[in-house]
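Only a single protein chain was left out; the remaining protein chains are all shown in position.
Right, chain A next:
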Amino acid sequence: MTVISARGLRKEFTVRVKVGRLRRDRRTVAAVDGVDLAIERGEMVGYIGPNGAGKSTTLKMLTGVLTPTAGDISVCGLSPVRQRTRLARRIGVVFGQRSQLWWDLPLRESFELLRHIYRVPPAEHAARLLRCRALLDLDEFLDTPVRQLSLGQRMRGELTAALLHGPEVLFLDEPTIGLDVVSKQAVRGFLAELGATGDVTLMLTTHDLADIEKLCRRLLVIDHGRVVHDGTIEALHARYGSRRRVVVELESPAAPPEVIGATLVTVTPLRFEYDLTGATAGELLVRLAGLPIRDVSIVEPDIEDVVARLYTGVPVTDAP
């Protein structure tokens, strides 16, 4: 069942640009320029792109906060802008850079208020809160006013707040921004567990690609308001030619042999590196037998490299 769908989604903003001393020109900028999406129930989708690519704008349109300039959206079978308050009961949203908790109140009271606002039956609310308290370690700061919480603590509170009404879809806009390693792990672990149930559809934007690698099977890459990749991480690697690399270190200098299906990329007297372009690592090692090898390591392709190449304008063609 398709939970989130968008067709030809477009959002334009008008900016005034200074021309000459007094004149200002109005110029239209498309933040999102014809995005098509279809996300099935239970999917965990990573939505990435460089700064200003249109990620947050898309999310704000999907949640009904911003009115699209053009295009159709349906989330949970509702039209986000027109039926925003109805949709709000069925989705959970976390904007990493904003707080939706009450600044002056302790978390415990914020959660209680949310129960009233969303009209959640007390038993359901208690069960969900108990689970979040256990998984996110909330107990030690449950009675501290939100303004005194650290960023990591607040973010765990935000996640809980977004989940207490049992949303079908969870939109997370950079949920791990500014968090330390431990907090990041806690948040990721929690989201992974949530995704494993298969009931919640999750759409996540992030700049930390480890989030995506740990959580999302499917990856949407957006740049200049357009989707430039939609598929698995493996498909992204295949498309942008990332290769596994074999690094060979030697006891004494030797010449590297030519191997079919592997390209030599660096050569120093005591070390050389191959990119596997067809051969397996095993085949390569067989060809290297007889060399004075001290150590061999295999480096998996790094998603950050692929994405960096994607962002910095390696020409992007339509999907192969």
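The rule is short, and it goes like this: a residue touches a chain if its C-beta (ideal position, glycine included) is under 8 Å from a C-beta of that chain, and two chains touch if they have at least 3 such contacts; residues count from 1.
By definition in this document, contacts and distances are computed from a predicted model.
Engineer: For the chain omitted from this view, which of "FdrA protein", "Cysteine desulfurase", "Pimeloyl-CoA dehydrogenase large subunit" or "ABC-2 type transport system permease protein" is its UniProt protein name?
Structural biologist: "ABC-2 type transport system permease protein"
Engineer: Who touches the missing chain here, A:Val19, A:Ala38 or A:Ile117?
Structural biologist: In the complete complex, the chain left out is touched by residue A:Ile117.
Engineer: Since one chain has been left out of the picture, which residues of chain A touch it in the full complex?
Structural biologist: Looking at chain A, the ones touching the missing chain are residues 13, 56, 60, 63-67, 81, 84-86, 88-89, 93, 95, 97-100, 102, 104-105, 109, 113, 116-118, 145.
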